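Here the complex is missing one protein chain, while the rest keep their positions.
Here is chain A:
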Amino acid sequence: MNGHLKRRPVLIPGQRPWLGFLLLAAVLVAVPFVAALGGQAWVRIANFSILYIFLALGLNIVVGYAGLLDLGYVAFYAVGAYTYALLASPHFGIHLPFWVILPLGAGLACIFGVLLGAPTLKLRGDYLAIVTLGFGEIVRIFMNNLNAPINVTNGAQGITLIDPIRIGDFSFAQTSTFLGVSFSGPQKYYFLLVALALLVIVVNMRLQDSRIGRAWQAIREDEVAAKACGINTRNIKLLAFAMGASFGGIAGGVFSAMQGFVSPESFSLMESITILAMVVLGGMGHIPGVILGAVLLTGLPEALRYGIEPLQRGLFGRMIIDPESLRMLIFGLALVLVMRFRPAGLWPSSQRRRELAESAD
C-alpha cells in the first residue's frame, strides 16, 4: 500500500501532521478577519480565490485525472449560475431555497457535461479542446440571446436581485453577530465557501485513490491498453465530464447567490482559460498544486490592481503606465515564466514531474 500512501497529498509537511492541520485551520479562520482590515473588498477577493479553488479542482478531475483537455468548463459554471438565478430571483418570481437549487444546478450541469462528453469521446488533445471551446461559447451565446421570443435569461442585461443563500431567517447577505463577533456578509460566505472547498478536496483525494481514479489514470496513460484491461472508456470518460461539470454547477450557484447578479459576461472564454491556467500552472492532477494555482491566479491580479498605482506614484511621483494594461502584462509575463522554468507547474505531483522530465529527454 506504500504506493498509495505516497501519493496522498501532504498539505503541511512535517513530523506532526495534526500541528500542521491546526495551523492551517487557524490561518483559514483568520483570513476573513485579517482581509477585512483592508476593507470588505479583500474579503471578497478571498472568497473568489476559494470559489476558484472549487472550480479548478472540478476541472482537475477532467483535465488532471482523466487527461481530457476541456476549454469550455465555464459553460457548466454558467449553467449552475443561471439555474440559481432563474429559480431564486424576481425574474420569474420563483424563490426556491438554496438546498433545492444547488443540487438541481449540479444535476443540470452534470447533464450538460454528458451532453458535451458524448460526441467528443473519440477526440483527444487539441481536437477535444476545440470542440469544448465551441461548446463553452454556445452556452454563453445562448445565455446572451435567450431573451426572445420568451425572455428566459434576460439577455445581456443579466438577472439581478438574486436571493442570497438563506437558512431560515439567517441570511448570508447581512451582517450578524455571533458570540460578540460581528460577521459581515462576505465573511459568512467565506466560511461557506471554505466548507465547500474542503468537501471538493476530500472528493478529489478519494476519487484519485479509487477504482475510478485508477481507470482515469489508465486512460490518460494509454487508452488502448485501458480498453484491453476491460475498462469501458466511454463510460469512464463521461463520468469524468459529469463529475467535473457538477462541481462547476455548484460553484455557479454559489457565485450567483454571492453576487446577487449574473450576466453572460461572467462566462467568457477567458474565464475557462483562467481556470485551466490555474490547474496547469499549479500542477495538473496534484491537489495542493491546483489550490496554489487558484489562489495565485485570483490573488495576483488583484494585488497588482491595488499595488501598481501606489507603486508608480511612489517611484515616479505620477502614473506612467495605465495600471490596467500593466497588470495584465505582468500577469501574462508571470505565466510565461512559470511555464518556462517550471513546466510541470509550481507544485506538481512527483508523478507529473517525472512524466515531463522523461518526455524532455
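Everything below uses one rule, namely that a contact is a pair of C-beta atoms (placed from the backbone, for glycine too) under 8 Å apart; a residue touches a chain by one contact, two chains touch by 3 or more; residues count from 1.
Just so it is clear, contacts and distances are computed from a predicted model.
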Review point. Just by its UniProt name, which of "Lipopolysaccharide export system ATP-binding protein LptB", "Heme exporter protein C", "Nucleoside ABC transporter membrane protein" or "Succinate--CoA ligase [ADP-forming] subunit beta" is the chain not shown in this complex?
Key: "Lipopolysaccharide export system ATP-binding protein LptB"
Study note, to complete from the structure: In the whole complex, of A:V29, A:L198, A:A225 or A:I321, the residue touching the missing chain would be A:A225
Check your understanding: Among the options A:A66, A:A197, A:L239 or A:A344, which residue touches the chain absent from this view?
Key -> A:L239
**Study point:** Which residue of A:R214, A:R305 or A:R342 touches the chain not shown here
**Key:** A:R214
**Study point:** Residue ranges of chain A at the interface with the undisplayed chain
**Key:** 1-3, 6, 202-203, 206-207, 210-215, 217-218, 221-222, 224-233, 239, 243, 351, 354-355, 358
